[in-house]
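With one protein chain removed, the remaining protein chains of the complex are shown where they sit.
Right, chain A next:
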Amino acid sequence: MKKEALYHKLSEAILNRTAVSLVTFTEAGPDLTGKRILLLPETAYGEKGVSDDLTNATAAFCAPSFLQQHTTSLDFYWQNKRHTIFHEAFPPSPHLIIAGAGHVGEPVAQMGKMLGFSVTVVDDRPSFANKERFSCADEVCCQSFHSYFQNVPLQSFTYILLLTRGHQFDVLSLQQLLSRKDRPAYIGMIGSRRRIAGVFEQLRIDFPKESFTHIHTPVGLDIGAETPAEIAVSIFAEILAVRNKKSGEPLSSHIRELAKKGFRKGTKRCGNTK
């Protein structure tokens, strides 16, 4: 297969949210260096010049990294020669569902796109849930919250924000979400203390208390956000912290002491990298 066709298949897989990875021979002698193999869940495609045997052997060798969708450089021995390969995974882009197409929803949708989420906006009002208001969103669904949450796939990369116009809509949404077998990575719900208390009170009738301890509410980190754009920053700070399994504390709180000593030890990485 030609390199161009390989990239075409790769783009397709990314678009369809299929697990896919690309293997590059980075140090493997003059004939192989730069050649690629595309790995999909059931198949592997070698670039022109890569034999079927080598393609299959590489796929088998990379299987653990493929399963974990782990990007890494590996040493692979083929016909008694060491080949350095780069296994690059393209895990499906995280899916952000915004329930409620109001004023806060707008900057949240924009920022979600900026951060690489595939964004869906849901609302039952046609005058709010439309492509004109949410031109940046990948999908705008004009339907009731309860019917949307009944069927939408919930996966380890699904992030849900309840930004609806009234607490009864949060209750309807959560009733669906909490009765589903699958769990999303994150559920955040906007609201005042009173509103939250009201929602939980109604949920308590059908669900045990533990079932909503993992709901992030009020949504976002404490940065004093007031305007819709500020609220969006606060929300995404929290979502990223959850996704990256970090505390959300200021980076300076960890390294202030080390900085005073001149960063002699203990600073493994730059602050803004994972």
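We adopt the following convention: a contact is a pair of C-beta atoms (placed from the backbone, for glycine too) under 8 Å apart; a residue touches a chain by one contact, two chains touch by 3 or more; residues count from 1.
As a convention for this text, contacts and distances are computed from a predicted model.
Participant: Between "XdhC and CoxI family protein", "Carbohydrate ABC transporter ATP-binding protein, CUT1 family", "NADH-quinone oxidoreductase subunit G" or "Putative DNA modification/repair radical SAM protein", which matches the UniProt record of the unshown chain?
Facilitator: For the chain missing from the view, the UniProt record says "XdhC and CoxI family protein".
Participant: Decide which residue listed in A:I14, A:A57, A:C136 or A:A185 touches the omitted chain of the complex.
Facilitator: Candidates A:I14, A:A57, A:C136 or A:A185; residue touching the omitted chain: A:I14.
Participant: Kindly state which of the options A:T71, A:N130, A:Q176 or A:S211 is in contact with the chain not pictured.
Facilitator: A:T71
Participant: Can you list, in ascending order, the chain A residues touching the missing chain?
Facilitator: So the residues of chain A touching the unseen chain are 3-4, 7-8, 10-11, 14, 24, 26-27, 30, 33-34, 71-73, 84, 86, 88, 90, 263, 267-270, 273-274.
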